[in-house]
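Partial view: only certain chains, each at its native spot in the assembly.
The chains carry the letters A and B, assigned in the order they are written, with residues numbered from 1 in each.
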């Protein structure tokens, strides 16, 4: 029976919102272990939330319930869903925040365009995974506020799920979930590999979308802005100055030993990173 | 037996103070579940702490022990008290930080002026609630430092309370607690309802002191600064631009869809909000 519940939100740490979610969970399941993943997601930034979730969830116990409460459309008619994968449960608004998870568990499912959204498409849930949409108000906290579904829907459903209530009780199966196109590196006409910075971490490390399987060899040349980095380092302190490293989540990172690469290079998420062809 | 202990402080997240409180609690009751409500209260701001506590405590299990460590007068002769209500235990300095709780559990008790304070009065504890002042050093951590009562008095008493030690053991009953006057909306001579912003949350939502029971109908006009908002929205994303919403804690809020109303309007806590009479 699952008992760990993680929470990822854009609530920040200056209000009581996160604690309300925890209080509702503990009221229903006093034995639940609630773990914060991150509450500093930029307001309504589903891309950042999706990335952060994806770097954290693999390290939690099997069947952990990962709750993501980041949504530009809260209170509107978009669904709240639970995606059940072989590894875990993911509860989130159906707004694309589970795109990386879907990409992993349903790699062959293509994203169909959705006429109602420019940035999101629909992806079929396949294989050993399934999804339900939360429609059964028996498991919600009442009265349900219009603006704080995290407290009134997500939290009580997560708590009941952690108590072993079967997934079917919470709503109906849904075959498609919203997904954005995950940014992947590509080769340009000169055979350079063109990627981008996905995330800048606290140390100023620039985490790119380039993975080990996207290139071969360690004699790469990495261009970012006007800088060219020769070869991969194995760890941050291996050399002075800028270094390119395969980071702990499997992505190529640009870092500055004992410094902040983001500040030095004046680079933010979205910046192009190029692996220069020989 | 209560086992959840929440902590609300102005300690911030950059020092070890919060963890010291938790360490002392876990040393006495290894089974206690300690939950952070908020540690970002402005230094010594009892009004903000009182508001934050009030928006969080209703969502916790019955008999949770809510510990509030925010005090301009730490180390001075003001008392540390425990207010026991039908819902929960509240441990705090007797400095007004429990004003909202007292207002709820003792609604008929008027605040008597206190000659020693301009901002605080004395409110009688009535009904099913009672209060004690912590005077029994047997349950404190020794030596008691002059400046960190949170660690040396609050934490050990909360831990012993969570173990089921009867309230009477910790000190003597006290019939009056300090309270500030809670800011309430009022009608001006033109029958406008005049309220104010109590709190600005992380999203820039302006949470006012106007509640549902203070007005009727949804065809209200809300004036804040030079802006006039027509009608209530049901949720944040219902319309573009500025919206007035009944928020999740029961207060009227002014918000900006996918934006920050506080920044747009340059409004902080204390600003007047007016419901314009027809």
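Convention: a contact is a pair of C-beta atoms (placed from the backbone, for glycine too) under 8 Å apart; a residue touches a chain by one contact, two chains touch by 3 or more.
Computed from a predicted model, the values in this text were never measured in an experiment.
Enquirer: Let me spell it out: one sequence, repeated, and 2 copies placed. What is the copy number of the whole complex?
Expert: 3
Here, only the chains that are shown with their structure count from here on.
Enquirer: Working from the CA atoms, figure out how many degrees subunit A turns to land on subunit B, in steps of 5.
Expert: So the copies are related by a turn of 120 degrees.
Enquirer: What whole-Å value do you get for the distance between subunit A and subunit B if each is reduced to the mean of its CA atoms?
Expert: 33
Enquirer: Mind pulling up the subunit B residues that touch subunit A in the complex?
Expert: Checking each residue of subunit B against subunit A gives 3-4, 6, 13, 33, 35-40, 52-53, 55-57, 59-61, 64, 201-203, 234-238, 245-248, 253, 258, 260.
Enquirer: Within the complex, which stretch of subunit A touches subunit B?
Expert: 10-17, 19-20, 22-24, 26-27, 30, 43-44, 72-76, 145-148, 151-152
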